[in-house]
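Removed: one protein chain of the complex. Kept in place: all other protein chains.
Chain naming follows the written order as A, B and C, and within any one chain the residues start at number 1.
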Amino acid sequence: MRVGFVGLGTMGGPMAANAARAGFEVTAWNRTPGRGAELADVGVRLAPSPAHVARASEVVVTIVSDTPDVEAVLFGPDGVAEGAAHGTLVVDMSTISPSATRAFAERLAERGVAMLDAPVSGGSEGAQKGTLSIFVGGEADDLERARSLLASLGTTITHVGPIGSGQAVKAVNQVILAGGYLGVAEGIVLAMKAGLDVEQVVAALSGGAAQSWVLSNRAGRMLANDYPLGFKVALHRKDLRIALELAGETGTTLPISALVETIEAGLIARGHGDDDVSAVARAIRQLSGLAG
Amino acid sequence: MRVGFVGLGTMGGPMAANAARAGFEVTAWNRTPGRGAELADVGVRLAPSPAHVARASEVVVTIVSDTPDVEAVLFGPDGVAEGAAHGTLVVDMSTISPSATRAFAERLAERGVAMLDAPVSGGSEGAQKGTLSIFVGGEADDLERARSLLASLGTTITHVGPIGSGQAVKAVNQVILAGGYLGVAEGIVLAMKAGLDVEQVVAALSGGAAQSWVLSNRAGRMLANDYPLGFKVALHRKDLRIALELAGETGTTLPISALVETIEAGLIARGHGDDDVSAVARAIRQLSGLAG
Amino acid sequence: MRVGFVGLGTMGGPMAANAARAGFEVTAWNRTPGRGAELADVGVRLAPSPAHVARASEVVVTIVSDTPDVEAVLFGPDGVAEGAAHGTLVVDMSTISPSATRAFAERLAERGVAMLDAPVSGGSEGAQKGTLSIFVGGEADDLERARSLLASLGTTITHVGPIGSGQAVKAVNQVILAGGYLGVAEGIVLAMKAGLDVEQVVAALSGGAAQSWVLSNRAGRMLANDYPLGFKVALHRKDLRIALELAGETGTTLPISALVETIEAGLIARGHGDDDVSAVARAIRQLSGLAG
Partner (left out) sequence: MRVGFVGLGTMGGPMAANAARAGFEVTAWNRTPGRGAELADVGVRLAPSPAHVARASEVVVTIVSDTPDVEAVLFGPDGVAEGAAHGTLVVDMSTISPSATRAFAERLAERGVAMLDAPVSGGSEGAQKGTLSIFVGGEADDLERARSLLASLGTTITHVGPIGSGQAVKAVNQVILAGGYLGVAEGIVLAMKAGLDVEQVVAALSGGAAQSWVLSNRAGRMLANDYPLGFKVALHRKDLRIALELAGETGTTLPISALVETIEAGLIARGHGDDDVSAVARAIRQLSGLAG
């Protein structure tokens, strides 16, 4: 199958490479030249525009930063829509707004182009290892056309509903993480202030109801006040804004998500946007008189 | 070893039975008669006061509701302190204030009585099955004296530091759960409002960073708006008040814990104090226009 | 002076009438016909498009709902920019994003058209009586050109800085109100639950540090759980989103504003978007077991 990739950043680059290694013919484009040479080694051919990518592909993956970027690469000058033949399938793996996703799918459908939304979780490590979790919204038939490709990118592929549903599930994921990260941060800072041995506390609590991936994998960073990636604060904040927008559209009240989003806005201004999202602990540390 | 139990409620009753089944000579007292007959069947002898229990025991477990109850059974008329011989060990397995714990230990020490704090997690199910997690604060020697007894009550016994530390770890546990429960509640309500299939969402997210015991075990209750036990809202609120008191003593700022505590105060007033703590989802549901 | 009005809604309609009554030659346009006849009585002439309004006017007031509406009436087909002669002054009295305002001003400047941002507070009552407070951002010279017009619309005109500053001040206003409304709601609900006479409480507290316009004017509505206008929940939420966007751009953490915005999202879904903003008390009432 001839596959296109639009976006070769931290996520898209390794994903295109994995698709090529899995035997797909991959044509790709990126806004900036970047890692072209590296990708050429595994057989990825570079094209001069999203439209060129679309012309060369049966399935086009878009994986860029935010809603306006997806709109630009799909519908802007030399965009995917210009080059895509009738019957092409676009798989947007960016994390963007569910309602914008539905609107983009309608515009593509007018041109006979199908669309899936397929945002991922698992971070840059998952993109490199091909172990992403992929939440797919759209028609089951379209998912079947893309399944072998998606299987080269991730280990869990869940069809979660009609177009936009993948993005909605991703939003739910980020909302749950907001509580998970800030809750663990509160616990770890309280443990520190109470003079407890944090590693021992984590071990003692991990067998019970407080058990979580965040507790097991991020408490140590909060203790050390050092937040290597992981998943960036700035990206989690972007995703929470999408979730809060969805909350607004659906009339959902999300107090913790709203709190974490505004804490992250401050963290970004203080230069911590590229920290791992566990850096929300900085706010709790700082308010409690610890270095943050 | 001769063992005493003061408190035979939802937790203490099954724990005393487990100790008796494990071969300890158990003498016990409860404020109300309650399940005496049932316990007699497994060999637990009832005594007319905490002082009587203490006289008959080398190790006395106290497991009652709150800080003033512990003070009353230890130091009130006919309390443990009156009956305890020099060298007795008190193991308080209630969840109470760490600073009150330290004060009680000092008062007992003046009488030659040692003390451990050993609060538990695992709920009534863990008490019945003998699978509790036990967080122990106090001297290592004292823990060794109590270890075989504790091993009959729980599966994980962690020595977390000097006297009071067990209670501090329990407080940290409840703080982390506050974020865990309310964060999952926000996610589940958003999923419902966005028209997603909640069970599928839970399955899709459980492989990633959002994975937690709460997500796996309590999302379904939030969806159904039905909250069988588990662990009561009223008890989690009591524990959060202890955690917030510890936060006050140590100068720790805990926004989510404070929010969940005040939400739970409202839930109790609305008659939901005996719901499982996952009922914090009621607040998010209600604010979002769903039945709550 | 020949003056144009683009937008004849709850705010723009009475403002255009006041300008006409003050002797200005007023040309106006609205998306829907609406109150044209009524305005004709006071001498307002209706035009078929924003471009027509601009052609007929030296100063054009735009007062529409949100950022995209301002963009549409300024730069869309038959927009103000098409009709405005070199030297025209646009005064945007809508409440929109400060950064979008600066972008619009730059685009107008390329055509030789000057711009002020001049959002107002005082609600529909202030618009009718001509007693609005007006926060003006832009060049002092441009304000002088518009001053007599603004004086026909409001009683307090404050020049608060360069273009966009008026919108930023309006955002600050809505942020302060978020704390004011929700704080008073918490106090009033606590008073009710504690069995106090709320009117007496308001009287007793109004002489001290708790004194505020909200306490004096909105506590009664919160007690009665009845929220006639005033200023709509849906509009306050829109304005808080602008404030939170500004907070994101400037790196400001606003916990209460974030909480109130997400509460208001839920209120709107529950059908209370047209209530006065004091209806945030519904959330506190409901969480506390009162009708809300």
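What we mean here is this: a contact is a pair of C-beta atoms (placed from the backbone, for glycine too) under 8 Å apart; a residue touches a chain by one contact, two chains touch by 3 or more.
From a predicted model like this one, the values you see are computed outputs, not experimental measurements.
Asks: Give the residue, chosen from C:L182, C:L235 or C:I268, that touches the chain omitted from the document.
Replies: C:L182
Asks: From the list C:F5, C:F24, C:F104 or C:F231, pick the residue that touches the absent chain.
Replies: From the options C:F5, C:F24, C:F104 or C:F231, the contact with the absent chain belongs to C:F231.
Asks: Given the contact definition stated above, which residue among C:A109, C:A151, C:L196 or C:A224 touches the chain not shown here?
Replies: Answer from the full complex: C:L196 touches the omitted chain.
Asks: For subunit C, which residues reach the chain that was dropped from this view?
Replies: Given the touch definition above, subunit C has residues 98, 121-122, 133, 135, 156, 158, 160-161, 165, 168-169, 171-173, 175-184, 186-191, 193-197, 200-201, 203-205, 207-215, 217, 231, 243, 246-247, 250-257, 259, 284, 287-289 touching the missing chain.
Asks: Applying the definition given at the start, please give the residues of subunit B touching the unseen chain.
Replies: Missing-chain contacts on subunit B: residues 237, 241, 244, 247-248, 250-255, 257-259, 261-263, 265-266, 268-270, 283.
Asks: Go through subunit A and note every residue touching the omitted chain.
Replies: Here the touching residues of subunit A are 193, 255, 263, 266, 269-270, 283, 286-289.
In this text, only the chains that are shown with their structure count from here on.
Asks: Centre to centre, by mean C-alpha position, how many angstrom separate subunit A and subunit B?
Replies: Comparing mean C-alpha positions, subunit B is 38 Å from subunit A.
Asks: For subunit A and subunit C, let me know how many angstrom lie between their CA-based centres, rounded off.
Replies: Centre-to-centre distance between subunit A and subunit C: 36 Å.
Asks: Return the distance between the CA-based centres of subunit B and subunit C, expressed in whole Å.
Replies: 52
Asks: Residues of subunit C that touch two or more other chains: which are they?
Replies: Residues 255, 263, 266, 269-270, 283 of subunit C touch two or more partner chains.
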